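Let me begin by handing over the structure; questions about it come next.
A single protein chain has been removed from this complex, and every other one stays in its place.
Chains: A and B, in written order; residue numbering restarts at 1 for each.
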């Protein structure tokens, strides 16, 4: 696909070939992302960071990505610059922002906002998370992290762990992993297991997902532990939350059972899901994963803006 | 006038020739403002965005204008970076900011702030709205929008509609339009009509303003409907507000009576003053008007900083 001028609203809009194209370019972006070499590929271009709710990592990594490409960012972040208090609609805001920028990165609390924005904007819109909807750049950087680590995604055994019911990004990730031939396992307490709809979607894509509530059942086999936060608010009883959170906490005791080259991923920020003692082990990959947001977002920006290295 | 080093505090400080100079240069800025061609005219220069209250459109369009000219912006926006909580005076703040930048864009809730700031700053100060005072760059972009549309301002028939009593910018706009030979009509409910002082000022400038409360009386004749927001707070009785707001709402029914090339303008954000159905018509010009803030502000920045294309 020729990405120039395209919106990036949902990972489902991208074919396997499209994703490979992004990840291949992201690979080339690594030394630029690290600040080892420099480019002015997007000199003169402006990215509008339109964040209706905070999202530190996504926000900063888009800014960094644009800067590393020689472009500028304009901040329109919650709550500092918002006219919304005066009652402006999202579509009016978008039609203003498109006048002031070359690409719009949108974070919004409501599902479907990115699709709406993309419809009204003549400039490319990149969805940086819209409520319970999609967060395609997170999925891309997750795929990129696994691909970089194992030199492939096919046949890699990935356990998605934690809140799989409400966790926005794990649904898209499960599908995307399956599309690339990974073997997915869903590890969650019964009340937070993967929704049926996603399980069926994975099966439709040819996957044979294993579902379990027991981490110890899968820890010896898997290559990737993709850990997500379990939110206190999901549990009416705090004691119940504490118990569950304890069971799914990743620590060195657990990791002694794991394959030597197992990697632990997490979209961050973490609270207690991964013990700090894991940080120093060779399993920890969540900080690398956070960094990978930069080259992946650089690749996307370069593609949708038609920049050349 | 040689603008280099000059403050832009009030539209009244500018002669007709000065304004033409800005608008002519703004015309040349269009392709740069759109990001079609690039310039480094203000490379190395720093604009300080000093916003003591939010104003999204003005704020963003100044940032974009500076970026499109290759310059940098430094944000000192409400409420994130403010020492004001510690009790600093505006003059102390200005004397700090002038050390850290080459031009200061000031938005402040109190009338007269921009004049005060300009007095104390050795760097040019551009007034981005000071309470019930002036907002000269808004006036300039309004004039620019009309001039681009009709290839002239002289003899263009402009109806200013809505809250003309408290609406900060319509007073300056009425005077400036008259100075350029436009014919102005003031359409407002009795309690929100144009203040006598402004009417007299317009007359002194040679204008013969028509005052009416009935939109339908003028809709067939005018070339421009300049719509402003009617604020709920002006009406003690909510029912009264609803009634008035309904009467001055612009929709396709009303526009069927209009000249074919009538344009609808609005400083934005709008609430209910213009029906969304108008957006798709050839009358809508408010989004173009918002974009025009970029080339006009680029022209001003280039002039006061003495940059060259």
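Keep in mind that, in the parts below, contacts are C-beta pairs under 8 Å (C-beta built on N, C-alpha and C of every residue); 3 or more make two chains touch, one makes a residue touch a chain.
Small disclaimer: the values here were computed from a predicted structure and weren't measured.
Visitor: Of A:21, A:67, A:91 or A:213, which sits in contact with the chain we cannot see?
Guide: A:67
Visitor: Considering the complete complex, identify which of A:6, A:45, A:59 or A:108 is in touch with the unshown chain.
Guide: Among A:6, A:45, A:59 or A:108, only A:59 touches the chain that is not shown.
Visitor: Looking beyond the chains shown, say which of B:43, B:111, B:216 or B:261 touches the absent one.
Guide: Counting the whole complex, the residue in contact with the absent chain is B:43.
Visitor: Tell me where the left-out chain touches subunit A, residue by residue.
Guide: 35, 38, 54-57, 59-61, 63-64, 67-68, 70, 75, 77-80, 268-271, 276, 287, 290-291, 294
Visitor: Please identify, in ascending order, the residues of subunit B that touch the omitted chain?
Guide: 43-46, 48, 72, 74-76, 80-83, 85-88, 91-93, 95-97, 99-102
Note that in this section only the chains that are shown with their structure count from here on.
Visitor: For subunit A and subunit B, let me know how many angstrom lie between their CA-based centres, rounded off.
Guide: Measuring from centre to centre gives 40 Å for this pair.
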